[in-house]
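Sharing a structure here in structure tokens format.
A selection of the complex's chains, in situ.
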Amino acid sequence: MQVTARGKSQLDGSSVVSLIDHHRPNWSLEQAFYVDPAIFELERELWFPRQWSLVAHNSEVPERGRYIVRQLFDEEIIVVRFGDGEGDIAAYYNVCTHRGSRLCAKDGRGRLLVCPYHAWSFRLTGELQTRQDLPGGVDPDAVGLHRVPTKCLGGLVFCGLEEASLPDFQPVADALDGELREHGIDRARIVARKSYPMRANWKLVFENFLECYHCGPAHPEYSSVNAHVKVSATRDKDKAAEWHQELETWRSLVGDAEFNKRVWEPGGLDKTPFGMHRKPIGDGRKTLSQNGQPVSRLMGGRNTYDGGQTGFRVGRLSFLSAANDFVAAYQFIPRNVAETDIVVTWLVDKDADANVDADAISWLIHVTTLQDLKIVGDNAAGVASRAYRPGPYTALESEPSSFTQAYLAEMRSLLTGERPTAAPVWQLPEGYAGQSGCKVTQTA
Amino acid sequence: MQVTARGKSQLDGSSVVSLIDHHRPNWSLEQAFYVDPAIFELERELWFPRQWSLVAHNSEVPERGRYIVRQLFDEEIIVVRFGDGEGDIAAYYNVCTHRGSRLCAKDGRGRLLVCPYHAWSFRLTGELQTRQDLPGGVDPDAVGLHRVPTKCLGGLVFCGLEEASLPDFQPVADALDGELREHGIDRARIVARKSYPMRANWKLVFENFLECYHCGPAHPEYSSVNAHVKVSATRDKDKAAEWHQELETWRSLVGDAEFNKRVWEPGGLDKTPFGMHRKPIGDGRKTLSQNGQPVSRLMGGRNTYDGGQTGFRVGRLSFLSAANDFVAAYQFIPRNVAETDIVVTWLVDKDADANVDADAISWLIHVTTLQDLKIVGDNAAGVASRAYRPGPYTALESEPSSFTQAYLAEMRSLLTGERPTAAPVWQLPEGYAGQSGCKVTQTA
């Protein structure tokens, strides 16, 4: 007998470890990691529960009793404000503890969360309120709602699947809370939200997000607005010189302290990755709009446009891009092995004009993400072919290369129980602002 | 190696037995029973073939040569009248014995069943008619149609998947044939039929059907018509007293013999469950219509409205609800692990006015079943979450609790070959009519 019938889902943990051990560093992943439902199931069981993810902005639950229904990986959760303090926000799986029904069909407000099936009611803090129907011998405390770990940070709400598996969130809070507030994110309101259903494995979606090598062929609008494409999308020396000139100009405008502001924690199984860095938009543009002119009121403590943009990352799957007058928050939501949602939420200052132009604000990221929708769909189609082989990451793809390397090291450790032998080195691409003197918190 | 990649379909028989052995009585089922395709496959192989199911009313095959195409579990069957006797009805799998083609695309009439592919023709009794093309050496009797076991009962046609696995039908016939005829079901015609595609495992659909605890929150129309919700949907003592008053009033109207009429066989692997019970609709209503007033001609031997309603159950998956002037027959049809059809057929007396108002007749069950469609879809969504845990059945959910207990005992026995150690006790909820003196046929 030479062969056996192998469906794509016949991989077990040890064959995945073997695939990992044969991975060639700096080459893209083996096909199975992009297409095999069994690997997605392992990620769902082992890797996703270790990730903190952005799920909401605090303006979505503005007062006690307001609740919203949101997606956390393949799970639906309810995010509830249970008190008046900024951090008085909890989240629960959207599952009634009686017979398992979906509890809330949509966003709402109330003193209790009431299941539409048998009217079991739960307090905003999760405990069962209506206990008169409970059979004798059942401890009411054992049938409170199933909590979703929740953290509030600078106006944002983050959740994770399992308390026991999540890394400490405190270092992220210590490092980023102040910066997020300085950017006015805690005092913002939502002006637009769009969901992009990518027909691709979440790692393809994510690798695409992490590199700008494709910006030249694929993103003309993005490239026309962002001067950093001179170093992130090409290795042309003349363009690199132009960018370094742009950097020096911006340094003299904002000052060395602002210029060197940078936080970078590559993270690992026991550490939430996070980061922040600033750079100029370039070409005298004030914000990330089509003509570079303001599209909303200045946010945070700012009283003048400084022509910079700020990137935040919290955990592996949440990002923010902040111009001076608006912020875009990205959520990456893996739905199944072949589908991933990107949800983008645009924020402006809460006192911004009620008639602010949401289309102008969302223009750049919207056109770019629609282009990415096509790109990653085509990438997924090709990766599924019997002709797909891992290919080499180029110098402009160091971020996806670092990510896949870190991902594989973490999966190996989760599958074997062994500690990674060496922490993957993951650095921001060269040529960005703040190369020296920055506050890098990387720890071995 | 700590874990292996487990798709949801990797359960084998022994792990299902282990799940059963860890079941906590009076709590809902473990997640796998509601979502795992491997368990559905086991049910399809072991449990479904032991069930008799309602498939048709005899008015659908009124004369010799009439045939209809119907669904039996995930199989399509042809029900044929082959003779003039009331019971001269046979059924066949809708599969040609030549190359396997679907034989009949839709209901029809003829002396032969002719396959549209190669025109192989079969007699109404299943034998191959056109034998001239058969290769030498092939026994024509070996290529007759594959029969589906069929029983006729009080105007209804019941089928099962496999002769060898089905329990004896005779006790059902002995117990219910007369009652069904007294209700005029053998002399009825179909006035409406609707199919409700539930996006949920059949056991969730079924558990929902078996309890009225959800009637308060979910079924206002049903609750406004049926006085029994005073005991079936709540445990309020005052309402219970009202219901008992209602019962006494009805007892004095119909007499003790009618009041105590009740049949109940909980069934088991070797016994088809069946039952019948009567109770008043309540509040002076004559029938199950919106205003309680008649919607069709009186059925059966009846010459006056007695304000009662009758519930019949035959096997695990077929029910009838009979008012004095119309009958609704329910079929539960599991299609796959996540989809179940409920088909409801409304019957009236065959001599009823041709312009009878089908919408008025089907009103209550139609609005209620549409509500259930939403409810069980939400239940299925929640049950699929990683946060789902079995929950406790309340006192008002004794029927689903009895059903799941019986289901698990039967599955365990089918998987292990061991006899159940104790027959599950399954009784009608308290507070219904006929508590004493009823004919209960439960046998150990």
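Note that the chains take the letters A and B in the order they are written out, and that residue 1 is the start of every chain.
The definition used in the following text is that a residue touches a chain if its C-beta (ideal position, glycine included) is under 8 Å from a C-beta of that chain, and two chains touch if they have at least 3 such contacts.
Quick caveat, the model's predicted, so the values are computed rather than measured.
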The full assembly in this file, of which 2 identical chains are displayed, is built from a number of copies equal to 3
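Everything below uses one rule, namely that only the chains that are shown with their structure count from here on.
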Centroid spacing, where centroids are CA-atom means, of chain A and chain B in whole angstrom | 49
Any idea which chain A residues touch chain B in the complex?
-> 9, 11-14, 16-17, 37-39, 41-42, 45-46, 75-76, 93-103, 105, 115-119, 132-135, 138, 143, 146, 161, 414-417
Which bits of chain B are touching chain A when the two form their complex?
-> 1-8, 26, 28, 34, 207, 213-214, 216-218, 235, 375, 378-379, 381-383, 385-389, 391-396
